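Every protein chain of the complex appears in place save one, which is left out.
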Amino acid sequence: MAKRKISGRLALCAGMLIGMSGLAGCGQSASDGKVEVELVSYKPEAVAAFEKIAERFNETHDDIRLTIDSPNEAMTILKTRFIREDYPDIVGIGGDINYSNFLDADLFMDISDLEEITMVKQSYLDMDKELEFIPQEGVYALPYAANAAGILYNKDMFEEHGWTIPATWDEFIALCETIEAEGIQPLYLGYKDTWTCLAPWNALAVGLSDSDTCNQVNMGYTTFTEAYGEIARKIRVLLDYAEPNPYAYGYNDACTAFARGQSAMYPIGSYAIPQIKSVNPTMNIDSFTFPANETEERNVLNSGIDLQFSVMKNCENKEAVYEVLRFLYEDETIQIYLDDQGGIACKEGDFAIPAELEGMRAYIENDRMADYQDHHYPSEMSVDAMIQTFLLDSSENSVDTFLTRFDTDWKRYNRDLIRKVQEYQKEMGDAQ
Amino acid sequence: MKKKMTNRDKTFWAVMIPVLVLFFTFNTLPMIKGVVYSFTNYRGYGSYDYVGLRNYIDLFTDARVGKSYLFTFKYALAGTVLVNVISLVMALGLNSRIRFKSALRGIYFVPNILGGLVIGYIFSFIFTYILPAAGSALHIGFLQNSILASERYAWVGVLIVGVWQAVAMNTIIYISGLQTVPQDVYEASMLDGAGKWKEFWQVTFPLVMPFVTINLVLSTKNLLMVFDQIVSLTKGGPAQSTESISYLIYKNGMDGGQFGFQSANAVIFFLVIVAISIFQMTVMNKKEEQL
Partner (left out) sequence: MIERKQKTNWVLTIVLILGTVTVFFPLYMALIIAFKQPSEMTNDVAGALSFPEKWSLDNFRQAMEVTDFWHSLGNSLLITLATIALAIVIHSIAGYVIGRGMAKKKSFRIIYLYIVSGMFVPFSILMMPLVKQTAQMGLGNRAGVILLYLVFYMPMNVLLYTGYLKNIPMALEEAADIDGASTWKTYWNIVFPMMTPMHATVAILTALGTWNDVMTPLVIMSGTGQNTLPLAQLNFQTQFGTNYNLAFASYILALIPILLFYIICQKQILNGVANGAVKG
């Protein structure tokens, strides 16, 4: 008797649990014959643009319903969804190490038969190629928008004082001296958020080292001690012209300070412009390519893919997904995105370059661009924190300490990858 | 009678078995899986290989992991001492003859009900702007730079926030400990003319000893697992000087591609926490017996 009652109560509890899970499932909308396409973007700041784009798409398509999600902590969310094997149809991610890893894990579909691929600027397709650990057949991403990094400057301040845009490293240092002599702080760095250390690092690195340095190291052709020495020495010099104790202030603080005219220049990427303008909407900002070299001809603009779309391998409705990609790649759609987010279109064509990037125009139009080096760094190696550590290290041989650590840590964090690359090399060598 | 007991036993097991199944499925089973992953080079997605003991060997030679253990222990040790001293003093204050007693107790508990992340963001703002500005205005040298920017002292900033939040809970626990001390014990000691200081060490402290044990074990465990404060205050910086073990496991295991390696780290971390807690409990139990 007692036993039956117990089982009764237990059943009740179990019923409650099941009831709750039923309740949790009610969020999914019933199907109405339309093909659902789900796109997850890693750029929550672009949510407004994407909402507009999705709305337009759904108005013009009766058979497909597009939902675009731009969650926060998007990378964590994407990774947990991959663990769950709960894949969206399309992911919008950056052209960085995550793309390399996902591709290496065989998650993406070859989209080389999509006609839009032929409309992409070659340099961006090349960047994606370089991101492949092991060279792959086919195309796995549709580059959408790029950003550029170098130096942002306060245009009104420059005009007022008659400062000119530097084209070489020496001119840049001379400019900093001039600005400082007039009682103005030349640079603001905001190194508290370690990733900000990578902004000048990358901008210097594109000018001072090969774009495939990391691959060369993996294949054993060079070391970072050889390749990165000058970058390390030059990034250190910036500290002399920046706010005292830059490790106290984060990215937001630096944007605020620059927006308020507390510094004349800010070595950061175009992605910072919306944040700066939120503090000072009328600010007159322009930019120039980081003059890393002694001669102008050797300078390269740091530009990388900020957003690209990849189709998940197990996506079922290839046709519907391609329709979405085609729509996304229409000039009008791209313009909606650019108007909201700034940046540079990866598609060939007549897209307006934002006024703030006017100073980089020549480099963009002549395709003198190279990808962020940190797109090749494994995130768990935390190169950003290593650079911060190096800059905080005031001992004499800090450059050597840093680069030696860079080389040893690189081997440690990329051990499986290096083995894979070298196996592949050997295979290719054997095949020849 | 005998039959009744077996019925009781049956009921007991009818309750216990589903509970055990639930606990096993969502605690022990994933932990076992975690241990299995610790022998792989799994990234969290895609394929992986078994790598034997490599992760564990790496763990003991990894300078960054070593540094995170040092930081975490330093933080937990200093935190445990501070939290317990401060909250015992607070409890004595809040338990003495003061006005607005319940209001004050209520206010001092507020930090505990607030989320760690939110608190961290607020304090981060204070450390970055308010304190340095106050430091320059008052010409106090060490305040003029944000404490969170100092490689040597950033951990103190994290500690301040961690202690600020932990004190609330421990104070309440000590207050309830003090309330178990019967009033006549004090009266007896007062007749002897014992001084306040002496009274505390000879009368009060031995009686609240069991609460010291609870507080020590709980605060040490919570401080060792510090995570929210790191995320919101320093993100492990500057120069990786405030990377706690939990933060490193999350950051590189979940965000980075080191899931296998960080699983090994988590396994070792678990063993360390258990060992410390057992050690604390045995030592304190001995102390309690002595008193």
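We just call them A and B in the order they show up, numbering each chain from 1.
Keep in mind that, in the parts below, a contact is a pair of C-beta atoms (placed from the backbone, for glycine too) under 8 Å apart; a residue touches a chain by one contact, two chains touch by 3 or more.
This structure is a prediction, so every number in the text was calculated from the model and none was measured.
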{"item": "Residue of A:Q275, A:N317 or A:Q425 touching the missing chain in the full complex", "value": "A:Q275"}
{"item": "For chain B, the residues touching the chain missing from this view", "value": "4, 7-8, 11-12, 15-16, 19-20, 22-23, 25-31, 33-35, 37, 44, 93-94, 96-100, 102, 104-119, 121-123, 125-126, 129-130, 133-134, 137, 164, 169, 172-173, 175-177, 179-180, 187, 211, 214, 221, 225, 246, 249-250, 253-254, 259, 262-263, 266-267, 269-270, 273-274, 277"}
{"item": "For chain A, residues in touch with the removed chain", "value": "1-2, 5-6, 9, 13, 16-17, 20-21, 23-25, 27, 40, 44-45, 69, 71-73, 76-77, 80-81, 83-86, 193, 195, 251-253, 255-257, 260, 262, 271-272, 274-275, 278-280"}
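Here is the rule we use: only the chains that are shown with their structure count from here on.
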{"item": "Chain centre separation (chain A, chain B; CA means) in Å", "value": "36"}
{"item": "Sites on chain A touched by chain B in the complex", "value": "2-3, 6-7, 10, 75-76, 79, 82-83, 101-102, 104-107, 191-194, 245, 247-250, 253, 378-382, 385-386, 388-389, 392-393, 412, 416"}
{"item": "Residue numbers on chain B that touch chain A, as the complex places them", "value": "7, 10-11, 14-15, 18, 41, 43-47, 58, 62, 128, 132, 145-146, 148-151, 235-240, 251-252, 254-258"}
